[in-house]
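Note that one protein chain of the assembly has been removed; the remaining protein chains are unaltered in position.
Up next is subunit A:
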Amino acid sequence: MSILSVLWDPFASFGFMRRALVASMTLGMGAGPVGVMLQLRRMSLIGDAMSHAILPGAAVGFLLAGGLSLTAMGLGGIVAGLGVALLAGLVSRRTQLAEDASFASFYLTSLALGVLIVSARGSNIDLLHVLFGTILGIDASALCLMGGITTLSIALLSIIWRPLVMECVDPGFMRMTGGRGGIYHMVFLFLVVINLVAGFEALGTLMSVGMMMVPAATARLWTRRLLPMMVLSAATGMAAGLIGLLVSYHYGLAAGPSIILTCSVLYILSLVVSPAGLRAGRHVHETS
């Protein structure tokens, strides 16, 4: 078997592999840049918590639609994710808890609630699908949703780029000079939620955040400039999609975890060889 056929055959022979490839590339492209921003804002934990918050929403959608309906579950997920983002923002404003601490409390509640709802009505298979996704079972309508979300995400991100960056670096300056930074923060949280919802059909609620955080962490090791960092993060996610699918095909491994693990391997490799990684000696690389 030639190298070319190793790379080519799985996608040439099987429609589900082609759809899985497009899906993972699309997800990587959308989630990568958002993940970079999330990490730079020291909100990694919040991304994690939001991915769990989506679960009960999707579960309610699952109940209402009476099965695995992408639209119903996606909408439910968006509503629940945004709800939790707003609620946690409120809680942290009212109390002394930091935002990520308040997110962490919602996190487990949401997960438990979601699992409860799905397992009350659905089968164990349904539960597995919701938790871990079905990247090999993606259909055309799901691809359209992912494509739409990725497009919207990149477009919105480039529109709010400047105010968002300013809000990140120095929120006080924005506020004091009459800018309303809070709006961009909310738009950004919305982007996080829709990207997680896009990922959840393919990778499940638990792993979709991996496509967001791990490539971003990898990219941060290689460059110190924002735009290249985001591009690299997206590229890493896309590459992981391709490599992960090939590995899963040839070795008969589960596709979703293979993709995320590929992200992890790329991260570990970068940690070893990149200039900002372990080679930089004891100089602590500040991540959140």
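Here is the rule we use: a contact is a pair of C-beta atoms (placed from the backbone, for glycine too) under 8 Å apart; a residue touches a chain by one contact, two chains touch by 3 or more; residues count from 1.
Criterion: contacts and distances are computed from a predicted model.
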Chain left out of the displayed complex - its UniProt protein name, from "Xanthine dehydrogenase", "Ferrichrome ABC transporter ATP-binding protein", "FAD-dependent oxidoreductase" or "Glycolate oxidase": "Ferrichrome ABC transporter ATP-binding protein"
Absent-chain contact - pick from A:Gly83, A:Gly137 or A:Pro163: A:Pro163
Candidates A:Val115, A:Leu226, A:Leu242 or A:Ile268 - the one touching the absent chain: A:Leu226
Residue among A:Gly15, A:Gly172 or A:Gly252 that touches the chain left out of view: A:Gly172
On subunit A, residues whose C-beta touches the chain left out of the figure: 40, 159, 162-163, 165-166, 168-173, 176-179, 224-226, 229, 286
